[in-house]
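Just one protein chain is left out here, and the rest sit where they should.
Right, chain A next:
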């Protein structure tokens, strides 16, 4: 059989079967370990959502649910003990690899739960005379995984940006910093908002909360929502406009990669939820309001009272996961315009999209 056909067959397998296939013969082994095969394999896998749970394990438990059937799920436990989930933020997920950072010892980990591989990154040496905070991002470009570390007291006073490459297993410091995008406007104050990053179109995105001082007012009043993007190819930061000036940073509940598009889920009290999708990456005019739904007007699932539900994130096929204050997990299906119960007792403290892979093997 031609190797391209064998590659096509093997790329349809799950990671566990593939690990076994490495033992069949030399040619299969070399095919499976080839870098291009891993990407081909990812493209055949079913997209999943990952929910980080707070069930007594301090944020070590991650529930993986298939986008095709959210009821279909498995759980993986992060292999390292975590004292508190707040100290171990989820950085992001890309091609089956999840990135977590530890704020107490400043370490960063790459984890492929499917094939049970964990990699601790070497430390990044930074200069800082104040107690630094870090903002991390994680993505994949040119056959390599990259971790971005922004070091500083605050974003606008950040003093160093490091980029790690798994290929070379080393860090480098780059010249461009996120505050440079506001360099024409020295009166801007930037606050990082959601720490967790989202990759779309080769760029890492973070939600940004900034305000400008106007000459008339001494104290800046209005917060603006922006999206900070770091292009992994050019290693340049840029600002992406929010869908509408009326959206304020704290209206945003979630930022997701929804089927390859950057999307924002906003909530207005009491229960109006809107989903915005950027159809063409980086083009402000392409922001489109995809869904607008008032949860007060929806029939509640029969087993539930009229609890308040907060959006968590979007699955690949457009279902919106919701957590309610009764700690139940639901999802809203825009096609049927209904909310369904997924799990009665689950507290979700993190969300990302995921696809099974054999990276890091």
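The definition used in the following text is that contacts are C-beta pairs under 8 Å (C-beta built on N, C-alpha and C of every residue); 3 or more make two chains touch, one makes a residue touch a chain; residues count from 1.
The working rule: contacts and distances are computed from a predicted model.
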Chain left out of the displayed complex - its UniProt protein name, from "CST complex subunit TEN1", "DNA-directed RNA polymerase I subunit D", "SKP1-like protein" or "Ribosomal RNA-processing protein 40": "SKP1-like protein"
Omitted-chain contact residue, chosen from A:13, A:82, A:102 or A:310: A:13
Options A:39, A:87, A:115 or A:272, residue touching the unrepresented chain: A:115
Chain A residues that touch the omitted chain in the full complex: 1-2, 5, 8-10, 12-14, 16-17, 19-26, 28-29, 115-116, 361
